[in-house]
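The structure's right below; bear with me while I get my questions together.
The complex appears here without one of its protein chains, the remainder shown in place.
Showing chain A:
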Amino acid sequence: MSNDPLLEGLAELTTDAPPQLLDRVAARWVTVDGPLGDVFVAYTDHGIAYLRPAGASAADDFRERFRRPLLPGARPPAGLAPALRSGATSGLEIDLRGLTAFQAAVLRTTREIPRGQLRPYAWIAHQLGRPRAVRAVGSALATNPVPLLIPCHRVTRADGTTGQYIFGAHAKQHLLAAEGVDLEYLHALARRGVHYLANADTTVVCHPTCPAARQTPTAGRREFRTLPEARAAGYQPCGHCRPAIGGQG
C-alpha cells in the first residue's frame, strides 16, 4: 500500500455488490403441488415467469426461452401454493417481460376471466380492439408462460369444444369441471348453435357461463347464435361478462 493519500483513498472506493443483486440476473426454481400434479415454477424479482408440468425438460425449456441463469429457490413465492389450490391467482405478481406487447395484453385480458367462466378466443381479440387477430390470440395462449396462474384454460373455441392446452386437452376439461363448468350443457348449447343467453326480464345478454345467465329462470331465458341478433332483439350486453360485438365470437 502506498503512502499517497489519494491512491489510498481510491483503493478504498471498492464496494461489494448488494446482496439482492444476484436475483436481478438469475431466476429461481421450485416444484410445487398443483391441481394437475407437481409443477415446475421459475420466478424472478419481477414475479413468476414460467410454470410447466414438473419433468425433465421444464428447466431446459426455461433456459432456452428466457436465457437466464436458473438457480434453486429456497421456497415457493408467497401466495403461490394457496393460489394453485384455490384458482384465485389475481394477487400474484407475474413477470411478463420478454413477451411482445400483444402477447402480454392477451395474457392480461385472460387473467380477468373469473373462475368457473369461459370466453371464446374471439372475445379476447375484441377486448384488445383487434377483432381479426383471433389466430394470434390462440398462438399467444398456446405459449402462455404461466398456465393455471393466467387461466388460459378458461378460453375455448367458438364451437364450444375446449381446444388445446399446455397440460393436454383432457386436463383442460378436468380443470373446468373442477371450477364448476358444465361442459356437457355448454356442448349441447353449441351443437344447437347457441352462444349467448339472454334474460327476458332484465333484457341483458350474457356468455352462457356468466352467473347472471345461470341465474336466469328457464321461463325468461332466450337463446341467441350471435350478439347482433340479441341486440337486434333489444338485449344489452352484460356489464359483468362483457360479450363482444361480433359474430359467433
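Here is the rule we go by: a residue touches a chain if its C-beta (ideal position, glycine included) is under 8 Å from a C-beta of that chain, and two chains touch if they have at least 3 such contacts; residues count from 1.
As a convention for this text, contacts and distances are computed from a predicted model.
When the unshown chain is looked up in UniProt, the name that turns up among "RNA polymerase sigma factor", "Cytochrome b/b6 domain-containing protein", "Xanthine dehydrogenase family protein subunit M" or "ABC transporter permease" is "RNA polymerase sigma factor".
Per the touch definition above, the residue from A:V30, A:A54, A:L70 or A:A158 contacting the chain not shown is A:L70. From the set A:L21, A:A142, A:A178 or A:A233, the residue in touch with the chain omitted from the display is A:L21, counting the whole complex. Within the complete assembly, residues 6-7, 9-18, 21-22, 24-26, 63, 67-71 of chain A touch the chain that is not shown.
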